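Only a single protein chain was left out; the remaining protein chains are all shown in position.
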Amino acid sequence: MSLIFSFIPYIKRLIVLILILFGLAVGFILSKALFDLSIYSNAVFDFMIDKSSYNVAYFSSSLIGALGIISFIGLVLLVGSWVERRMIAKFQIRVGPNRVGIFGLLQPIADAIKLMQKEVLVPAVADKLLFFIAPVAIFIPAILAWAPIPWGPNMTYLNINIGILYIFAVSSLTVPIIFFAGWSSMNHYALLGSMRTVAMMVSYEIPISLSLLSVVIITGTLNLTEIVLWQSSNSIWLGLLIPFSLFTFFFSSTAEINRTPNDIAEAESEIVAGYHIEYSGMKAGLFMAVELGNAVLLGALVTSLFLNGWFLFGLENYIPPYIIFIAKTVAIYIVLIWLRATLPRFRLDQLMNFAWKMLIPVSIINFFMIAIETTIITNLDSSKYIIYLFAIINIAVFVGLIILWSKIFKIDKFSPEKIAPIFAQKIGGIKAMEGTKSVD
Amino acid sequence: MIVEEYFRVFLLLILSILFPLLPLSGSYLFSKINYRPFNSNDVKSAIYECGVESEDITWRQFNAKYFLYALGFVIFDVEVIFLFPWAVIHSEQSYDIFLKVAIFVGVLAFGLLYAWKWRALEWQ
Amino acid sequence: MIEFSTYNVIFFSISSFTLISAISVGLVNSLMRSLFFLILTFIGVAGLFILLSADFIAIAQLLIYAGSISILLLFAVMLTPESSTNNGNSKYFLPGILIGIIFTYLMVALVTIFQFNQLSGIHLKKLDFDNTIASIGELLLGKYIIAFELASILLLFALIGAISIVRSNESDFLISLNNKDKK
Partner (left out) sequence: MTVQENYELNIGPQHPSTHGVFRIKVSMNGETIEDLDMIVGYLHRSMEKLSEERTYTQNIPFTDRADYLAAMSNNLGYCLAIEKLANVIPPQRATVLRVIFAELQRIASHAMANGTLVSDAGAWQTPLLYMFREREKILDLFEMTCGARLTTNYMRIGGVAFEPPAEFYPLLNDLLGELPDKIDEYMDLLSTNEIFIARTKNVGIINPKDAINASLSGPALRGSGVPWDLRKADPYCDYDNYDFDVPLGLIGDSYDRFMVRMFEVKESVKIIKQALNNLPLGMHKTQIPLALRPEPGQLYFRTEGPRGELGYFVVSDGGPAPYRLHIRPPSLINLSLLKQLAIGSSLPDAIVTLGSIDIVVGEIDR
């Protein structure tokens, strides 16, 4: 009897567990039908025997895919904010949101309602048109960039030949939008924030493009699905083959999406909130939501470019591939949360110097090296295993280049002995000053 | 086929405009049923400057230093867009194509070194 | 396949969007707003490129013009504080109209002289590139290799020019610093 009673406190958790399992099962059943656009489109196509109805089939399948992406982003915005707050709370020895719903799961909805019922204040001196457009427009790149992401086999919404460039181009539109947000507020802090954002994003787009270039050189395609398939057919993760590109891409992207340690665009201790300082209520909420969505998007990009997408050592045959994909994405997102909970923030000049003096030159060296390696692989008819040799070489060079660069620029490695303040034993009396060394 | 594929982008574009408008219209509806305040006044609609009135105009000339970074960015962006077509076909070609690109990138790397030497990359 | 009529509807809607944004660039008073409309115009032009099946050029348009050139213009606008809010009373109004008329005439002449419909649109689609970017790469590094290499020289000169502008500014700055020290 007592055993049964002892379970009572856990009933809530049990129910949640059952619900999660149920959701996974439903997702598994629906996965083929809902996400596999080509199958769906073919089904509609077959149903309408009249071939001229192709447009209807195409349109309806596209609509379902688009709604799928939108609803996934909506889910991410709701669950992601909860995950982030709970995890940071765990890092900071707090509890985090736990009052609304089970484990505080409904907290994001409560937040959304709270933000909606807050008064929307517009500065009297602001440029009203741009001030309104910016928070809405900032969603466009954040959502459009999700289109070519390969969720699984045949589960790509937009299967185009220039997928990487498409994402790169679309997300570069964020820069002017953020600038408009800051500029139209007509606030010094906002303008400083948007100036910082633009300078930083502009500098970090180049390392990103150079690291993407390395990926393209090796795989010979810009299509994200084909990049994932290339990784599985050569049975190596690109993150291992070209570690420096992964590092560059990840670090630079944290600058692009304003995450710690590069969140200087909205440094709350310096320029309060940066470019979105004047936004209140739901508009401020939209900016925060975009930031969160972009963090998850970064996870998805890193997953498909460097971490072999939906493949996981043969497990993709037993688990729905999109589950593996989302799990990898979430893992990258958790790394971002971890960084946010741990690291202080860089200064703008340090970041700019890092981009122009470290990342860009080293990326150029790295990309030359990868071009040579690719030429060797394609022209020498060498065995398949040479790629593993190159992986080892690349990792070694990655470490070597970083050490070399820190030597060249004398980035001091402060040893604990050197940084420990000296101890003045037994200072006694005011006259002690005379005995000490000259203070000039 | 390309136009058809990009129709999906257009569809997603429309949805992505509607997506943020949804909570904003919710916020607007709240104001209609008197659930959220909408009585702005001079103090509320003043810009934030740490609790005191702003004494200086904001829309003014800003540091010219940023301009160089933007220029460098444009130059490297153009470079990268030239390099992507090469990167796609690189793995199918022989050695000489590599040399052509090495010249292209080398010239720009020289530009970067030049900028470095003249301390154009120092942030002030 | 999307039918010809649908294609026309898409073309006219995108081109009217582009035209309206382009006209707004000239009509609005605030330089920032006209920059915003300029970005919209760039995006519209990218849409037109896609209608021509030139997806790589469209993306390049988006990346270079809407993403980078607009940033350059942003900073240029930030250097001109007065006109960023009120650009109505420009003395370049009449010359601007004149140049506009000349360019309109040129464009109309071009369009009427050349048989563009033989070169573009659906006719181009019959060539059926399955991968435009690879074709561009082959042409760029084969037939047009001189232009490709010259582009790098051009970019280098642009970079050096930018540096020399800032350097001349910096030497003034250094002189003023020295004067400060002397005082």
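Lettered A, B and C in written order, each chain numbered from 1.
Following the convention adopted for this analysis, a contact is a pair of C-beta atoms (placed from the backbone, for glycine too) under 8 Å apart; a residue touches a chain by one contact, two chains touch by 3 or more.
None of these values were measured; they are calculated from a predicted model.
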item: Identified contact with the non-displayed chain, of A:Gly68, A:Pro153 or A:Pro261; value: A:Pro261
item: Residue among A:Leu343, A:Ile377 or A:Ile395 that touches the chain left out of view; value: A:Leu343
item: Of C:Leu27, C:Leu79 or C:Val111, the residue in touch with the unshown chain; value: C:Leu79
item: Residue numbers in chain A that touch the chain omitted from display; value: 88, 91-94, 188-189, 192, 196, 260-261, 263-264, 267-272, 340-350, 412, 414, 416, 419-430, 432-433, 436, 439-440
item: Hidden partner interface residues of chain B, rising order; value: 49-52, 54-58, 60-65, 67, 124
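Heads up, the rule we're going with is that only the chains that are shown with their structure count from here on.
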item: B-C or A-B - the one linked by more C-beta pairs in contact; value: A-B
item: Chain centre separation (chain A, chain C; CA means) in Å; value: 30
item: Chain B and chain C: spacing of chain centres that average the CA atoms, whole Å; value: 15
item: Where chain A touches two or more other chains at once, by residue number; value: 160, 165, 183, 195, 198, 202, 205, 222
item: Contacts with two or more other chains, residues of chain B listed in rising order; value: 2, 4, 6-7, 59, 62, 66, 70, 72-73, 77, 84, 87-89, 93, 101, 105, 112
item: Chain B partner contacts - residues on chain A that touch it in the complex; value: 58, 62-63, 65-67, 69-70, 73-74, 112, 115-126, 135-136, 138-140, 142-144, 146-147, 157-160, 165, 183, 185-189, 191, 195, 198-199, 202-203, 205-206, 209-210, 213, 216-222, 272, 277-278, 281-283, 285-286, 348-349, 352-353, 356-357, 360-361, 364, 367-368, 371-372, 374-375, 377-379
item: Of all residues in chain C, those that touch chain A in their complex; value: 1-3, 6, 30, 32-33, 35-36, 39, 43, 55-56, 59-60, 62-63, 66-68, 70-71, 74-75, 78, 130-133
item: In the complex, chain C residues that touch chain B; value: 1-2, 7, 10, 50-51, 53, 55-56, 60, 63-64, 67-69, 71-72, 74-76, 78-81, 84-85, 131-134, 136-138, 140-141, 145, 148-149, 151-153, 155-156, 158-160, 162-163, 165-167, 169
